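The complex appears here minus one protein chain, its other protein chains still in place.
First chain written, first letter: the chains are A, B and C, and each begins at residue 1.
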């Protein structure tokens, strides 16, 4: 029996497989296809202090082996989550992590405080990298100082495991990663989406209502892998790898690059059962390579 | 008869279709498949003052609808080009542009000066964004000040059309574009490759000898399109669009986003005849949409 | 309602015209019960350029034969790939999705089904159900031209069907909203087709005070209410066409 469990700060995962915020709903939408308790955990959709309607339709565009989205953090607000969603999730035997967003530091803090009060939520993922909201979001995540400020403020207010989701739309992601590590983050997750654009050449119009949006899917994997590799060498806190992970092989690649856990995102749209399949692949891989623990894979790239 | 000619600084192109440096050799390699005189021009492979052996094999990796390369500017040096290649190109009825690279400002300047002495080379593309060389290359291109310095130095030494090729691996590409515009560039071309990585999960090794490399191909198109859109609004000089252009439709999208010309890169590897096909598509598009000139397309995106 | 993910087997491919095929599929296991107006997400990522599943409305569903039919109109690489499949091929299908049409309580009610082009696809399954239930209904289908009207014999076998074509090649010339059938009295309207057509039908229904349901076709990713890409701006804000819809009462829509 191989050991697949990993630790992210104080967070114990039975295996490294998580889901990316905004691609797995509140988990329940996928319960017909995946035994949620089989996952290391899942990260529920971006939650803000107050309800948000998000951006106008169209919010998505297909690109070569990728997609753009411009949802803009549509959600009913943290209180609605606490009252209506949390009760349906609290008895699951897996880690339910809330992705927390905000337009200003005060909102981030207030939202994180409300989530902290929910016993069965062991961690939050702080989204300082959403490219689809006018204020806040990515603005915080592309400068080390503003990134550190929001993380420091939330750190004071949030005692449990604090994962900070980083933007890839920067010159040097290691600089941002070190800044948030210094500000008290327990872990960094990367990458959030790359800012992209799609055009209808016949209509001569942008496809998204917001003109630009966040790119995800297999197409971004090489960039994500590179950034995870760079950041894993730059910080001491565990790294959660995200970006185009579609197969078990992809997951192994991110672990080898230095990720202690991974998030499956867009692939959930192609195959809603994919997360369970990736959990199985990792176990089989360890057996096939005579490894006793997934720890032997993390950062084990031979260079 | 529709007008397809465009102007890049002092450079007259019979149509907006160019080829990306390093993907079209010296043009001659493709003469069996494309009438070179049919193109707006082509940009020969990265040329440096002195000969370079480039990076060890393996230098390429396939990624989802993309590829990574780590050639590292292998070339025989500008003097070899002047003596042995230029004579084979000088009588073509198209624009032959030399992509100039260097490890330090002096090398850039000396190389540009040597190319300036070649009558039939009307322009250079200054490569301040190559991700595959240790010194110079991308290092210059990711900071506005260093980018402006090398451009200003070359500007003094090079009287003809100066196109500066920008790196996408930055937080704000418009900042770099404005800096090189201020330093005297006649045009900016973007995007160069995105820094990426590929791993062999079974061998547990990087696929490239250099671990990371430059990503190109259809996968990067949405990012390139977004950056062209941003830069075209930020500068007054013409923009040359590059990044995953594989079809005539793709080319139209970049023109709509604000590019005055486009470079076809990785697509030459899938279909060595693609550039000629794109020239035809643009003409047909203009006819089909009752446009008399390609100028009506440039930046014509309706937002 | 439980959703299924299965590799269905194509048992028949019927080319309806150059750009439209009817795919009939089955499975070794019993297909889940599907209601008229529901849809499925068909996996197409064997194609080089397309990655996301294609949402296709359920055209016909026969529990006794364990068969389900999808009318596929080729609009891009994904649907082109689907249309290229042959008998015996398997397609990974996610179903049933969405709410489906509301079936009338009052069996005396007179129902009108208004479809446009390939958008009429789900109305066939609805009409089959209405026949079973003994409802009184008429079908009105509009298209650009006669060749854009699909499955006429099958529709006509279910009840009265009227047509309009923009070029007058079949039925009354013009748009569905100009058809003389609309002079008759109806108690409830179901519509599916191009948005402009459905908006015109909705306008008509509002004027006459007839309750009306429209089936929307917004661009989707997950089909499960997770990605929030396919939202329609309703009277209650942005709602997912994939889970809150695809069928909405026009009272909920901001048309």
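One rule holds for everything that comes next: a residue touches a chain if its C-beta (ideal position, glycine included) is under 8 Å from a C-beta of that chain, and two chains touch if they have at least 3 such contacts.
In this text, all values refer to a predicted model and were calculated from it rather than measured experimentally.
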Which of B:9, B:58 or B:184 contacts the chain that the document leaves out: B:58
May I ask which residue of C:12, C:46 or C:167 touches the chain that does not appear here? C:46
Looking at B:25, B:77, B:184 or B:299, which residue reaches the missing chain? B:25
Considering the whole complex, not just the chains shown, which residues of subunit C touch the missing one? 45-48, 51
What does the interface between subunit B and the hidden chain look like in terms of residue numbers? 22-25, 29-30, 32-33, 45, 53-54, 56-60, 62, 64-67, 69, 71, 74, 217-218, 266, 268-273
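The rule we apply is simple: only the chains that are shown with their structure count from here on.
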If you average the C-alpha positions per chain, which one ends up nearest the average over all of them? A
Subunit A and subunit B: spacing of chain centres that average the CA atoms, whole Å: 34
The distance between the C-alpha centres of subunit A and subunit C, rounded to whole Å, is 36
Separation of subunit B from subunit C, taking each centre as the mean of its C-alpha atoms, in whole Å: 47
Please list all residues of subunit C that touch 2 or more other chains. 49
For subunit B, give me the residues that contact two or more of the other chains. 65, 218
